[in-house]
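The structure appears below as structure tokens.
For this depiction, one protein chain was excluded, whereas all remaining protein chains were kept in their positions.
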Amino acid sequence: MAKKIRIGLLGGGRIGKLHGANLQNAVPDAEVVVLADPFLNDAMEDWAKSVGIPKCTKNADEVFADPDVDAVFICSSTNTHAEFIMKAAAAGKDIFCEKPIHTDIAKIKEALAAVEKAGVKLQVGFVRRFDKSHKAVHDVVASGKLGKPYVIKVTSRDPEGPPMSYVEVSGGIFKDMMIHDFDMVRYLSGSDVTEVNAVGTVLTNPDYAKYNDVDTAIVTLKFANGAIGVIDNCRTAPYGYDQRVEVHCEKGCAQDNNNLIDEAFVSTADGVVSAKPTWFFLERYNDAFIAEEKDFIDAVINDKEVPVNGDDGLQPVRIAIAAGKSLAEGRPVKLSEIEG
Amino acid sequence: MAKKIRIGLLGGGRIGKLHGANLQNAVPDAEVVVLADPFLNDAMEDWAKSVGIPKCTKNADEVFADPDVDAVFICSSTNTHAEFIMKAAAAGKDIFCEKPIHTDIAKIKEALAAVEKAGVKLQVGFVRRFDKSHKAVHDVVASGKLGKPYVIKVTSRDPEGPPMSYVEVSGGIFKDMMIHDFDMVRYLSGSDVTEVNAVGTVLTNPDYAKYNDVDTAIVTLKFANGAIGVIDNCRTAPYGYDQRVEVHCEKGCAQDNNNLIDEAFVSTADGVVSAKPTWFFLERYNDAFIAEEKDFIDAVINDKEVPVNGDDGLQPVRIAIAAGKSLAEGRPVKLSEIEG
Amino acid sequence: MAKKIRIGLLGGGRIGKLHGANLQNAVPDAEVVVLADPFLNDAMEDWAKSVGIPKCTKNADEVFADPDVDAVFICSSTNTHAEFIMKAAAAGKDIFCEKPIHTDIAKIKEALAAVEKAGVKLQVGFVRRFDKSHKAVHDVVASGKLGKPYVIKVTSRDPEGPPMSYVEVSGGIFKDMMIHDFDMVRYLSGSDVTEVNAVGTVLTNPDYAKYNDVDTAIVTLKFANGAIGVIDNCRTAPYGYDQRVEVHCEKGCAQDNNNLIDEAFVSTADGVVSAKPTWFFLERYNDAFIAEEKDFIDAVINDKEVPVNGDDGLQPVRIAIAAGKSLAEGRPVKLSEIEG
Partner (left out) sequence: MAKKIRIGLLGGGRIGKLHGANLQNAVPDAEVVVLADPFLNDAMEDWAKSVGIPKCTKNADEVFADPDVDAVFICSSTNTHAEFIMKAAAAGKDIFCEKPIHTDIAKIKEALAAVEKAGVKLQVGFVRRFDKSHKAVHDVVASGKLGKPYVIKVTSRDPEGPPMSYVEVSGGIFKDMMIHDFDMVRYLSGSDVTEVNAVGTVLTNPDYAKYNDVDTAIVTLKFANGAIGVIDNCRTAPYGYDQRVEVHCEKGCAQDNNNLIDEAFVSTADGVVSAKPTWFFLERYNDAFIAEEKDFIDAVINDKEVPVNGDDGLQPVRIAIAAGKSLAEGRPVKLSEIEG
């Protein structure tokens, strides 16, 4: 049995627990050896015990200093990501970091420079790239079988909106929600975005307006390879998590349907009723999280390139900033107008 | 047996023959009594005979003067539509006119004024409203069961591009192709468009650029009722005619899939292969044409409102002009900037 | 314009009107020149006039004697089919005959012998072979691409049961309903049935038992080419006409789904609701009837083999008799036990 990659888990909240449990139960070549969280409490320690994490601490610096830690999973609050990346890099540890690295371009660049200098690996947590259906669409486009991509489309709707306490600090729909789709269109097109044009409005709950945010938005995009695209987002969809992508190309169109809760259907005089899409990202992207973690561990063990690198972490933030500017100013915004 | 509505068919080209044959074979309450076409020849007369049209002429004025004609179907070249509407109205005949009425707003308004003054009926040929699937989406939205509409989406792709001789005179993608979708979003949203924002490019064939046209375009839209929307068009889709609509609402989402050639599918080691969408508008919208014709005849016989009126003929032209302006000027264009 | 095949239509009931209207409106190379029906009345004459049939009579013999009739469509009551076939054959007219030719094997054979002797064409009205989806399944199997057929399956359910007055005289579920499926399995397998084994019961309405009939039945089949198969029938299906076929082969499986009323679907918190299958055979097999008629006319004009010949009319009756015997005697019945 080969040596496992020893992981320091930074953050024991929802996403930290998700990664932690997966690493312990579903990623054979990894083991979490320590959990660090400033809000560590009995419940969190119980959880750590239940999944076999032997050590807990409130102090992340212990993790960076620990010679028995090969790599870190940064699942702490967003404002700590860049700092933790720099500390992990300085300690020579490979890094998996949840998105976004930061909402400020300069901070991201500083962190990426530290990673570059240290020569460690950094993978950013854009998990949707690891969804089997999205990946199958990507793969057929990337294979060239369909010829040149013409139009890239992504639809993304959450089942229900976040609490307003989150909206207040999230940076708005482009940074907290559509950022996944900005990554997805880069992934699907194999190209960078050069210009965006946003419309957006408040339809589901007037409170969004208080925080200068919108709940429904459509952004058109131009790509460096000549393709054009569009993303539509809505913060509510009572039928579940709506996640569809489509790439129309020279020789055909690749797209996907939602994952449904099950494949049963019932035909009666009232129509044919089938199951709804899975409810939210934990159901839809459960397997994708495991694939993402395995790919990172594989990159570390076998010294491969990570599948989502630092620049992939940077660019969606720039596109999100451009989209926000476009919405605010009512005009197309070129990416060249945004620092980066 | 009730008296049939006697139709004068103006134009014996592709679309004229389509309406003529349907009226003779599939619309029991109508009969075509005369065909007028300036290019009348033996083949066209043979066709008329084969579908039981008893009289042919090169002179449309004979039709307007004929007391045995109750209503006309204007299927002649676009530049004659407005003039024929005015002549038919002056003669007191009800009018079905293929889209567009004209590409010039002032001419359309002149024609509509003549119709108004004469008190005759005018139905404009936006046939897609009569497609069973699009209509089912419209109907559930219009019923109010899904609450407020949030996002209106239309995808429309032709199987193959038109000849460049057509592109040269068609007025461009917004007037010759997306105009159907501009009508569709008004139909689906139950609201008027207030602003558009276009991106477009030449990807399928560089020749489009010679005529200052594009072959791939995406237009975002704002509606008077607060909804937003997006239309994407491409002039080629080697898998067939791609025609899908979607309305995301407060309580759910209504959408449709393409009609397929058949419902067979074959599962092998290579995957599951099913039939392609029907090839083009004649296959996809065949039943819709008949439904459209029946509705017009029903409106005439029973003095009902026509389902697609003069203003429905005018507005898509205004939106198309706004979209062209948006693309040319690289900025959002309000409909209030366009005459109308 | 080539000369049209002149049709004498025998029978002006539901199926006669269907064929008559199609021949007039949708089959360019045919024209119905006379309708004969012993129950001819004003309404039937009005109908004939409305579809352009110039002559009506109560006496079928006038049709057989008419030198201006090239071919007949036998759409009269079942008990007249064999007799009319013999008279038409004697008169040298080609014959399209609705199924079944007769419910008695000896009578069928007598009719087929008359056809053989006269050298006229006889096509039997198993319309489902002309359905686009069933045909696509057949075609891929017949192409050999999937290798040897292993299992042939047909599901057939009517939306609602027939009136008991029909059940009383129809000959039972195997002769009045499953007979279509007995033809279908021969068509799909490209082979003859050698043995059947039936189970059946009364579940939808106890009145079927009064007529010694069942409303729900499953029949397994063995084929001469080694394949096995199964047909399930039910006389009621409140969601519409359920018509599905499946052929599992060495290298894959070909099957089809039902035609739906439309392709729209609505996603809400209650599930995803799509349209039901089309309601009954007129909706489902409308296009198939036209294809069937065109193929017959084409065979007549171009002296081709008809796609469904006399033996194809005979064999399903033999299988139906065998199935009835199997159900009655509670044992497998070989086709060799049945006259034929």
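Just so it is clear, A, B and C label the chains in written order, and each chain counts residues from 1 on its own.
Operating definition for what follows: a residue touches a chain if its C-beta (ideal position, glycine included) is under 8 Å from a C-beta of that chain, and two chains touch if they have at least 3 such contacts.
Quantities reported herein were computed from a predicted structural model and do not represent experimental measurements.
J.: Where the complex has a chain not shown, which of C:Y239, C:F265 or C:F289 is the residue touching it?
T.: Of the candidates C:Y239, C:F265 or C:F289, C:Y239 is in touch with the missing chain.
J.: Given the contact definition stated above, which residue among C:V51, C:I105, C:A142 or C:V199 touches the chain not shown here?
T.: Within the whole complex, the residue contacting the unshown chain is C:V199.
J.: Identify the residues of subunit C touching the omitted chain, counting contacts across the whole complex.
T.: 148, 150-151, 153, 155, 157, 197, 199-201, 203-204, 216-218, 220, 222, 226-230, 232, 234, 236-239, 242, 248, 250-253, 330-332
J.: Extract the touching residues of subunit A with respect to the undisplayed chain.
T.: 1, 24-26, 28, 46, 49-50, 52, 132-137, 140, 146, 251-259, 261-269, 275
J.: Please give every residue of subunit B in contact with the chain that is not shown.
T.: Its contact residues with the unshown chain are 237-240, 242, 260, 267-277.
Quick note on the criterion: only the chains that are shown with their structure count from here on.
J.: Find the geometric centre of each of subunit A and subunit B from their Cα atoms only, then give the gap between the two centres in Å, rounded to an integer.
T.: 42
J.: For subunit A and subunit C, let me know how many angstrom lie between their CA-based centres, rounded off.
T.: It comes to 57 Å between the two C-alpha centres.
J.: How far is the middle of subunit B from the middle of subunit C, if each middle is the mean of its Cα atoms, in Å?
T.: Averaging C-alpha atoms per chain gives centres 39 Å apart.
J.: Among the residues of subunit C, which are close enough to touch at least two other chains?
T.: Expected reply: 267-269, 275.
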